[in-house]
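Heads up, one of the protein chains got dropped from this complex, but the rest are sitting where they should.
== chain A ==
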């Protein structure tokens, strides 16, 4: 015993371990200097010491919390340990099947495309592209040049060097794989360059495998070209349709890679060729049936080798048809977003962002990331502008402030006492302060819909602060330029152009938050009336504000302004500028009015449905209406204007207990009629006056959906009125239709209940 204890203390004394140098590297696949470390077997000692512990006693690093331990991977647990071998499974990788038919190569290429698009669609590389044994084989040697990027497969009798069978694998499939990996490399770089949500939108994790980042695109191109040349040559003995299929796939890779690796400057100069990709894709689709799939070349076992701090995940490989749809849509969308490079005003640009990102299904993460780069990559807006150009255009298009604010001579003035200098300082502040918020707004619109809603809740707080700051600047500017006050609503007032513009955007964002709540199905049907009430409240506020903006377009300044003598002519707004700002305001008024009518109709309709018991409040054992109201109003509670109203007022305003149900439905009918009239007017307007030059199709589709909701609501109201009058309400049931109408205006479908099947014996006889 004494001896043993001596052994312990002796061992303890010898436990001299120098301070450990933390290994900061994420992964090491090669072995480090072998002389630096020495390992001593302490198994016995360790186990004995452990057995001396009490049950439940832990020995731990004081800085280590058990909370962290929750994130640990459990070794030897099949669900957590990607390196675990199944019982009886050999660690030696199975021999990779070496195909000898061109049909098999086509099949593998198409399977790879499915894997690649599964990755684009949100799965990890470890579940998709990396599970292909050929990709694994190619990348496992960590190639840094195109020559090294090749398969290392055991030589086979059937695959003699230089034969067509050999070339199928070592030239054609290799070129395709290299091209595909390089495509993934560029997609990953693009997505990492902009703001997206890791794991939520896309998984950029590469498990420390280099996606041929050191191999140049021209080298990959050369390899793909030589593969195509080989197929074209007399050496390739395959039938023409096979040749065409192989060539289309290789050529697509080449073009796709060219597009994915293109920089913004190139795009500005209109060198993009997404159409070429789309054409080749159609050939791939036609020749799809020539391929023979080879499922054995994909294996989950590859995950054993990947540096991954997460548990193993299953293989994801969407069907070819789905992958084909995704890649086709990607090419079309990527082509479409290039339209924003034809800048035609800020309002048009905003409409494009709103309509493009609202599309169902939402454009892919890659495209939404690329859209952000086109908008403001490398701090250049649309590849050639400054953000101030777009920002000030946006202000002018809506509010058209006084000319003196934008006079280029302001900037030239260097005397701090000079009025022009002082104006310039304030405008510079505005461009910087509002510019940031403005860029963030565009970037936020590019996020996924749930994030958009969530982030807007934060943005409105910033825009609210911006509004207050701008009011102050507006006040200073109106004195500097000697703005003439104007009578508006019995008050003498000034334009407050900058803060008006900010307020308008803030109100729109507040509306979007609630609208997105409908789109994302956040609200339950019994809340619909209340949420539409808030929408119509925001819209009414915005309508009043727009009236005010219209009143103050291009405010006049005193004729004795000291700036009059030094005003530059090119800064003066023309009559056309004034007219176009008025037209913008009128259009925006019409749009807001149409929405407001539809919202009002919805309030009455859903309130009536609640009264009639067709929309029921579910039991809320742990909640109350007041608590829920508080929750819904949380994003708006800190906003200065418009105010959140008290729950009691809200309830009586929404419920309208003084109005008869039938009367309420008559009012709703009026609203749908008005709304419909407004939407009809909107659809008759040209793309230019609707500011939908960049996305006319999407804009018109959106209008048609509004109209459909309007008509649907009208129908529901008629059915309801009839049911009340004929006293058949008890037979009615409703179903909220989220799918076939505008996502912001789900419409109830009211129908009579399916009658139970007639009993076999008539009830009268039975009695």
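One rule holds for everything that comes next: contacts are C-beta pairs under 8 Å (C-beta built on N, C-alpha and C of every residue); 3 or more make two chains touch, one makes a residue touch a chain; residues count from 1.
One rule holds in what follows: contacts and distances are computed from a predicted model.
Chain not shown in the complex: UniProt lists it as "Sm domain-containing protein", one of "Sm domain-containing protein", "General vesicular transport factor p115", "Cytochrome b-c1 complex subunit 7" or "Ras-related protein Rab-2A". The chain that is not drawn here is touched, among residues A:51, A:417, A:559 or A:574, by A:51.
Considering A:69, A:234, A:487 or A:575, the position touching the chain not shown turns out to be A:69 (whole complex). Only one residue from A:42, A:235, A:701 or A:730 touches the chain missing from this view: A:42. Seen from chain A, the chain kept out of the figure touches residues 1-2, 4-6, 8-9, 11-12, 15, 17-23, 25-34, 36-43, 45-61, 64, 66, 68-69, 71-76, 83-85, 90-92, 154, 207-208, 305-309.
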